[in-house]
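Only one protein chain is missing from this complex, and each of the others stays in its spot.
Order of writing sets the labels: A, B and C. Residues in every chain begin at 1.
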Amino acid sequence: MIITLKKNAPQEEVDRLYENFEEKGLQVNIIQGANFNVFGLVGDTSQISDRDILANEWVENVQRVSAPYKLANRMFHPEDTIVNVGGVKVGGNEKIVIIGGPCSIESKEQIVRIGKEVKDCGADMIRGGAYKPRTSPYSFQGLGYQGLLDMADAREETGLPIVSEVMSADKVDEFVENVDLVQIGARNMQNFDLLKAVGHINKPVLLKRGMSATIEDWIMSAEYIMANGNPNVIMCERGIRTFEKYTRNTMDLAVIPIIKEKTHLPIIIDPSHATGDWKLIEPMSLAAIAAGADGLIIEVHDQPECAWSDGAQSLKPEKFKQLIEKARVVAKAVGRDL
Amino acid sequence: MIITLKKNAPQEEVDRLYENFEEKGLQVNIIQGANFNVFGLVGDTSQISDRDILANEWVENVQRVSAPYKLANRMFHPEDTIVNVGGVKVGGNEKIVIIGGPCSIESKEQIVRIGKEVKDCGADMIRGGAYKPRTSPYSFQGLGYQGLLDMADAREETGLPIVSEVMSADKVDEFVENVDLVQIGARNMQNFDLLKAVGHINKPVLLKRGMSATIEDWIMSAEYIMANGNPNVIMCERGIRTFEKYTRNTMDLAVIPIIKEKTHLPIIIDPSHATGDWKLIEPMSLAAIAAGADGLIIEVHDQPECAWSDGAQSLKPEKFKQLIEKARVVAKAVGRDL
Amino acid sequence: MIITLKKNAPQEEVDRLYENFEEKGLQVNIIQGANFNVFGLVGDTSQISDRDILANEWVENVQRVSAPYKLANRMFHPEDTIVNVGGVKVGGNEKIVIIGGPCSIESKEQIVRIGKEVKDCGADMIRGGAYKPRTSPYSFQGLGYQGLLDMADAREETGLPIVSEVMSADKVDEFVENVDLVQIGARNMQNFDLLKAVGHINKPVLLKRGMSATIEDWIMSAEYIMANGNPNVIMCERGIRTFEKYTRNTMDLAVIPIIKEKTHLPIIIDPSHATGDWKLIEPMSLAAIAAGADGLIIEVHDQPECAWSDGAQSLKPEKFKQLIEKARVVAKAVGRDL
Partner (left out) sequence: MIITLKKNAPQEEVDRLYENFEEKGLQVNIIQGANFNVFGLVGDTSQISDRDILANEWVENVQRVSAPYKLANRMFHPEDTIVNVGGVKVGGNEKIVIIGGPCSIESKEQIVRIGKEVKDCGADMIRGGAYKPRTSPYSFQGLGYQGLLDMADAREETGLPIVSEVMSADKVDEFVENVDLVQIGARNMQNFDLLKAVGHINKPVLLKRGMSATIEDWIMSAEYIMANGNPNVIMCERGIRTFEKYTRNTMDLAVIPIIKEKTHLPIIIDPSHATGDWKLIEPMSLAAIAAGADGLIIEVHDQPECAWSDGAQSLKPEKFKQLIEKARVVAKAVGRDL
């Protein structure tokens, strides 16, 4: 950690800071510059908050040299983490996984029917929302627990693992019992109580990136889950909020090589939320595969215009099938199976 | 609601849509344009999701004419809502309220001591965090329930109402029992389960704007609380995330006149989080008052450099006192008391 | 164009507006709603500015139905524009073009040497900056006119067309004489005098997207060039500015299918500026090809650590060659040649 001090800082203040860091077991190197003095701290600085040091009025600037995450850090865990989701392996050089299904579970009949369709198209897992985060209190809020039970029937009928989003800590048990991959949605990426709760379970977690989360914030949220005991985290990019209006969000594909460099976790892409427009899903899916994604999660509905939510970004099964076929060719082109 | 249809949409599709809207009790007006046809829907469209209509591949565009919120909407509730927080009135033409206190409650002694200091400076309420949303799992997470009890002692000793942030629905009861104003933090602005939970209580709610929430998203979150039964919502701007690096966030003061135009709710400003830099708090506080804010919430610590969190954006009591004195003069200049 | 009027607008004001639009040859349809009245204008509204109508205090909202661009609009020009750059065709189903070369031309020897190297790697054109837009006045500003002459030698020696950025209208003649493709940089995307100037030349233009330009702004800048007489515009995405800090910019690949849907112009991608990090260039290039890009423009330098500018985002020739080979395989996977 590098701390820049104002040149006019009183000597006693400089000494106090120096001793304070030494007491914490850190080695302090001082560089005298023309306009500033610099402290270089060597040792484990992960327990020190840069913002707390900034509180000192003689401190101009604080910069971290090492990343603030440890368990997720590739530097201390060089080999890829491969997450097993009900038998389907995600990450490393495993087969690229395709997850498909409706935004919302609307009925047992619907989720079983669409579940079978996405399986026929070639999907590896089924997605579906039982508890729905909706911007408006007047929109359909999901079938709740019954939805999870309906979805478990879809697993029964298809043999595919299922993914669904948990929205509060008190429902985590329902998910552990019924689903194979527990999703944390973008709006809850920094709901730290929920992160701690899924840190204590023995089911893998799909962690979506928050709409305005930096990559570092996002990795820190994975670190929360891991630090609470659950190493099985899959990262999922779903677009960030920018000034652009033609798309719902801006899909940030550079995260794929970055997450792979900084961490050892798998990363999949959600082109449905990232674009908000079914017409853009296929090209963005192929781009994600080409950039090295470990999987895709895509909204599929057989009657998008009648869907209870997010019809605008849902693919019809025939288009989903076609997408998988094209994605398979691109995957092969970059040396991956799908 | 205005729906733009592609000119080449098949007639049967247009008819189907037309009937579909009529069945929902809406009156449909059709405008034939050169390149597009337009449906103008008249009636209550709040239950219709624009994104669901967009799912139809012949629909080019959907635009709302009326705002999607009702209970928070100034149009249907012209007079100002004045929220009573333990005897302190917020909003309308009431006295501007000043809330001060530490980021984190560190001990009973600390919160009582700082509570007395902020009272002496002229504050109307005390803030303090018992449950802390921290980006890193390795940072101090707050004293929890004990912190709330300690804070209740500060109220006892000062007579000032107290404000603290609740982070999960299962803790809401603790807050109802112990605090006067229940804060929803920026990271939980779209934690809809938590919004519903505080919608069911009879304590007022301080709703911070999410880091990337549009004003409309934010009002919709207030609508969630109100639709679940709690009309006492105070809006709080705390800065939005942008590309700028010199400040922690970008403080958006235009929200003050906008919230007052679109809704009837009070709005206060948090310059501590909005800037992240104690040096900027005073000028930004004066700006907020001049723009019409109903209050300020400011982090105050008597030893910022030793604070357990957010020292960099905490004011020392003497600077807080000075700020209040200057703010009082500006308030008078814009016709408000403080 | 859809104009929403406040319900309490005085009748004479409504009548005045109505007549005003009719005088402009527009047909006005009125829809009476519960809270608002709506004017639907039919006819050519491209000469009307939505912001001017908003100046009327009774107008709540103005929404365009048709896009504000005509010459660039796919709706009125369904077939792809294919731009011929010194014999190399860009767009449609033509071969994907690869443009490589240094950020700055440092000497005749350097640009000729690197030009030959990029040709050997398989590039179709050479890029190089003679006039350099640098954030600091103390950074190297480019060799200027001499640089263009040096670059013309590189064309002579390699037979490849050359691309360089023009920064002001008074230099346009130099470029017409010496380069094959005239680049407008991101910082000048809304330098309208420069857009008009390159609208009058008979050389094709490479139009980079501004750092905070919406896709519509960007297309409008293309429209400027086209409206002044030059139909040969190639769009180039180079990343937009967001809150993310791990990359220099956020590369927005959704623009590829969107530009192809909304316009008939070719689009190429600049992964060097979009990411700012040589390690990310290869995966982002493959992603761009998979998403349908018509080309790539990449910074290549044989000694990046000694480059006079932008070494951090420059590829060494051997890595550039490897990238082209991988890109060729991905291109084939999506049905394109490269």
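In this section, a residue touches a chain if its C-beta (ideal position, glycine included) is under 8 Å from a C-beta of that chain, and two chains touch if they have at least 3 such contacts.
This structure is a prediction, so every number in the text was calculated from the model and none was measured.
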Of B:235, B:265 or B:280, the residue touching the omitted chain is B:280
Among C:43, C:86 or C:133, which one is in touch with the chain left out?
C:133
Using the definition of touch stated at the top, determine which of A:9, A:38 or A:149 touches the missing chain.
A:38
For chain C, which positions touch the chain that isn't shown here?
46-47, 49, 51-52, 54-57, 68, 131, 133-139, 141, 167-170, 187-188, 190-194, 210-212, 217, 220, 223-224, 227-228, 241, 276, 278, 304-305, 307-314
Positions on chain A contacted by the hidden chain, ascending:
2, 4, 29, 31-36, 38, 40, 42-43, 60-61, 63, 65-66, 75, 241-243, 245
Hidden partner interface residues of chain B, rising order
212, 214-216, 240, 242-247, 250-254, 256-258, 261, 274-275, 279-280, 283-284, 286-292, 326, 329-330, 332-334
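To be clear about the criterion, only the chains that are shown with their structure count from here on.
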Nearest whole angstrom, what separates the Cα centre of chain A from the Cα centre of chain B?
26
I'd like to verify one number: the distance from the centre of chain B to the centre of chain C, where each centre is the average of its C-alpha atoms, in whole angstrom.
39
Hey, what residues on chain A touch two or more of the other chains?
212
